[in-house]
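Every protein chain except one is present and positioned as in the full complex.
For subunit A:
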Amino acid sequence: MEIYLDNAATTPILPAVREALLEVLDIYGNPSSLHGQGVKAQKVLEGARSEALKALGVRTGKVVFTGGGTEANNLAIFGAVSRHERRGRHLITTSVEHPSVLEAFRSLERHGWNVTYIAPAQDGSVLAADVLSAVTPETVLVSVMHVNNETGAMMPIEEIADGLKVFPKTLFHVDGIQGFGKVRVNLQSHAIHMYSMSGHKLGAPKGVGGLYVRQGLDIHPVLYGGGQEYGLRSGTENVPGIHAFATAVRLAAESMDEESRRVSGLRTLLRDALTQDPRCVVHNPSQVSPYILSVSYPGLKGEVLVHALEREGVYVSTGSACSTKGGRIAASHVMQAMELSDVEITGTLRLSLARWTTEEEVLEAVKIIRQQVDWLYDVGGMK
């Protein structure tokens, strides 16, 4: 039996998505072509766009399809900053963002921008007050993630959006890659200007994502060319990928609230079962996504635990899947920002659930984790 609990890294392609993908594979036209083949492709694209807007719960605004979440984040940040650079020289983000946000800001910093990095509380969540008190009339962009990919911490993005209303020149971007299709956000009534999405966290293939851009907001593109996607993302559109993305998004949106409650129950089950072992430390942010559980076994190496579990068919991850840097496994910047001890960081395991995760899988995983943890503490842990 294989139990895949690494859905925050990526997900398998859903059967319905596979079917949808196969259906449109032969719609080969270029959506920009004038003839019938182009029109067919164009229709697929527009269908997908309205599906994505619907899932976001908005009636206005644009969805710009991109080659994934990282590109959506880059487009939001560089696009907004270069378009509105005359408004000031100050930017705000948090120190626990995904590298696709953090590294974009570091690049801007090297180009002379002042960036404030808001540190999280010890539980990994960021306080709205901390973000808002850093805002000045010079602040061009604030970027805060919806759900942290390592800890599952849900950031108070609606509260931040509301607080930013008194700074009408400050734009607000939310990296929604771990939240989209899983936890609700009200973009319309809270002034969230941009929201990044990714398909492969929801059962679509890798390589497709999108950026929601609020009605009336003007940003610059990052990629220049034929002017596709409102001129914000040139390049012939990935029609089948986008259709698959929209299908996965529709499926997620249909039952988001019920599934969110159900998965929340699974997370609690998982957490309570694991913490029966006193060696297990839970990282429990005050507001947390039902889909991510971060725990630590001080004294063990997360990496070794991952391999021990994989041998038994359970797939999980250490802090974050993309943590290998310059030939060394870098300690998680998120955990460091939370000021966790080194042994706790090293022993961290991330379990991430999906809409299709079952209670049976969770219970089986708990059993296997317990066995492997016992074995490792016995032979490989600290003496």
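Just so it is clear, a contact is a pair of C-beta atoms (placed from the backbone, for glycine too) under 8 Å apart; a residue touches a chain by one contact, two chains touch by 3 or more; residues count from 1.
Following the convention adopted for this analysis, contacts and distances are computed from a predicted model.
S.K.: Among "Sugar ABC transporter permease", "Cytochrome c oxidase subunit 1", "Probable tRNA sulfurtransferase" or "FAS1 domain-containing protein", go ahead and choose the protein name stored in UniProt for the chain not displayed.
M.R.: UniProt lists the chain that is not shown as "Probable tRNA sulfurtransferase".
S.K.: Among A:D130, A:E310, A:E344 or A:E364, single out the residue that touches the unshown chain.
M.R.: A:E310
S.K.: Spell out the interface residues on subunit A facing the chain that's missing from view.
M.R.: Counting over the whole complex, subunit A touches the hidden chain at residues 301, 303-308, 310-311, 324, 327-329, 378-380, 383.
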